[in-house]
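See structure below.
Note that one protein chain of the assembly has been removed; the remaining protein chains are unaltered in position.
Then we have chain A:
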Amino acid sequence: LQVMDSAPVENSLMSSESDIQRTQYPYVTGTSVVGIKYKDGILLAADMGGSYGSTIRYKSVERLKPVGKHSLLGASGEISDFQEIMKYLDELILYDNMWDDGNSFGPKEVHNYLTRVMYNRRNKFNPLWNSLVLGGVKNGQKYLGSVSMIGVHYEDNHVATGFGNHLARPILRDEWHENLSYEEGVKLLEKCMRVLLYRDRSAVNKLQIAKITEEGVTISQ
């Protein structure tokens, strides 16, 4: 799989040192993604806003997408980088399907792949400006993980990116428990998203909530 570099930012005033600095800024960004494990699988929530700096430019951006049969990906940060990640993942899943060997990539594998992609891009000083949440269920095993733009990754019963880390995680630490029912899980996520709507200026009031269980993925708006 070839990883294509985007065109390097040229600036004749930048002195060339031993490392060529590729400064990057995110342009169109999505805000927090929140995810929790519940009894039957994983629940992810993200709003549908795409901000262009301080204006909310797009209000129907899908930031939760299914990956293969067993996983869901949610992204915050640069939307165009997220779309490129989806391209890589679609290619990954395609090759996996082409093996036609009865095995398919579960969430652990996809998470590992994403971690490697993000880490290698940061090694080349050309990061994908995203914080990703990857959740899924395979063979009864629930998995929920997160990767940041520099490759820091971890797995937990509840994860959040961006402002969600500051505002939603404390709520989840207090109120999450094993074997949440679907309704309880959705209520908990809605509580988190409401707090984010109050306090995060880049949040909008249109949400995507996604559920993934052994049977499959459903995303509702």
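We adopt the following convention: a residue touches a chain if its C-beta (ideal position, glycine included) is under 8 Å from a C-beta of that chain, and two chains touch if they have at least 3 such contacts; residues count from 1.
Note that contacts and distances are computed from a predicted model.
The chain that is not shown carries the UniProt protein name "Proteasome subunit beta", picked from "Proteasome subunit beta", "Fanconi anemia group G protein", "Telomere length regulation protein TEL2 homolog" or "Trafficking protein particle complex subunit 3". Only one of the listed residues, A:K37, A:K138, A:H153 or A:K211, touches the absent chain: A:H153. For the options A:K39, A:K87 or A:H166, the residue in contact with the chain missing from this view is A:H166.
Interface with the hidden chain, as seen from chain A, comprises residues 11, 13-15, 18-19, 21, 23-25, 115, 119, 122-123, 125, 127, 146, 148-156, 165-166, 169.
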